[in-house]
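Every protein chain but one is kept in place in this view of the complex.
On to chain A.
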């Protein structure tokens, strides 16, 4: 395969997948530690009505109104979940289940309206994403990776994810101490005057931003997988938050690359002339890495635990 074809068709998709995985994977650490893993699930589902609403209000498929709509829907859902939890006196999971299924259902029905407006958005796209459609026709050789004017012609979703990744990293660095405290010991954080509620809200806002930015490229299922699997894998490998963050970032980013390569070229290796869903494959790879960690992790893996019990 020639370099220019790789750069034009595969490279932008790989970048999209791994950048989306990275920003979600990093934030996922705090969701996993705070037992809010399923918040990522809920938010990535309610992105759908937000996007449709953004489209219906502005009538364009520009990404800005859609992203604003999605962010708005994410915040509404967080508020509603809290409301249902308190009024219904039910566990947070049940409150989430009520809110995100209802909002998703509303999004599905709203979609019918977009069909009437002559623009095709669909649920499959929202779930599966559209990773393979990213192209970078301007590229003609490896040297282009160093030429800013050609780099600028990368798909706008890639550039957006670069910005979001920088924002996520800046957020984690700026609030590192606070995030650590509210993740491990929220009560102690409160006594120190760090409002776990405020930091928690900020975290959810960042989760929404990452979910919305990644959603468009990779679909909501990969977003959920990336919020959870890399962080869960890293959590099995270390007790230190800083190490966990770095490990989860590595796992997320490399799942993006390996998953895409398997999806695009894997079937050809075993003799089939086809390619499979890249977003799906990335999540599967992340899942397999997590299974390996669950079994073989040095201290917290099943084998190590069994040996410890026997000793």
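Here, a contact is a pair of C-beta atoms (placed from the backbone, for glycine too) under 8 Å apart; a residue touches a chain by one contact, two chains touch by 3 or more; residues count from 1.
As a convention for this text, contacts and distances are computed from a predicted model.
*Asks:* Assuming one chain is omitted from the figure, identify its UniProt name from "Cytochrome b561 bacterial/Ni-hydrogenase domain-containing protein", "Iron chelate uptake ABC transporter family permease subunit", "Quaternary amine transport ATP-binding protein" or "Phenylalanine--tRNA ligase beta subunit".
*Replies:* Going by UniProt, the chain not displayed is called "Iron chelate uptake ABC transporter family permease subunit".
*Asks:* Can you say which of A:106, A:135, A:151 or A:205 touches the chain missing from this structure?
*Replies:* Answering carefully, the residue with contact to the hidden chain is A:106.
*Asks:* Which candidate, A:70, A:139 or A:279, sits in contact with the chain we can't see?
*Replies:* Of the listed residues, the one touching the omitted chain is A:279.
*Asks:* Which one, A:98, A:153, A:246 or A:261, makes contact with the chain that was left out?
*Replies:* Of all options in A:98, A:153, A:246 or A:261, contact with the hidden chain holds for A:98.
*Asks:* At which residues does chain A meet the chain that is not included here?
*Replies:* 32, 35-38, 40-41, 45, 84, 87-91, 93-98, 101-102, 104-106, 108-109, 112, 123-124, 127-128, 221-222, 224-225, 227-229, 232, 235-236, 263, 272, 274-277, 279-284, 286-287, 290, 294, 300-302, 305
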